[in-house]
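This report concerns only the one structure given below.
A single protein chain has been omitted; all remaining protein chains appear in their positions.
Then we have chain A:
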Amino acid sequence: MGSVVERTRKPVVHGWFTQTTGSAAEGFRLLGTKCGGCGAVFFPREDAFCRNPGCAGGDLTEVPLSPRGRVWSYTDGRYRPPAPYVSDPEAPWEPYTLVAVELEAERMVVLGQAAPGIGAADLAVGMEMEVVPGVLNEDAGTTWTTWHFRPVGVDA
């Protein structure tokens, strides 16, 4: 039908996570960078310099981050955040859940929105989570993709 809009899928930020097609969670990973000099891993990625003050410097190469981690903390947004967060001002505000997850190997805490349908009441500190592909928002021509966290063992 003519009403079907063909949207291009684009990551909300380039290079922060692997590209996927559809909603397949298989193989989806956050992407960081690793310093060849000291082994430090950075997310969001540092491509220009290593931030370890004890490191003489080294090449920074892209690395996938642990697909799983544990809830460090969580909260939600009961009120519409200001721009540049995109939301339809005409639509009633739907709270979203924010989760801070400590990634398994890197032991860095990464913030992300929870997958749709996961509320604060579904979460607990220490719960095992996995990173999955998600959609942040859609506009006329684009589906803006992002990462979401969801409890391990919960189907999308």
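Criterion: a contact is a pair of C-beta atoms (placed from the backbone, for glycine too) under 8 Å apart; a residue touches a chain by one contact, two chains touch by 3 or more; residues count from 1.
Here is the rule we go by: contacts and distances are computed from a predicted model.
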- Query: So which of "ABC transporter permease", "Lipid-transfer protein", "Carbon monoxide dehydrogenase" or "Energy-coupling factor transport system ATP-binding protein" is the UniProt name of the chain that got left out?
  - Reply: "Lipid-transfer protein"
- Message: Can you tell me which of A:60, A:110 or A:131 touches the chain that was removed from the display?
- Response: A:110
- List the chain A residues touching the unshown chain? 12-13, 40-44, 51-54, 72-79, 81-87, 96, 98, 100, 105-113, 120, 124-126, 136, 146
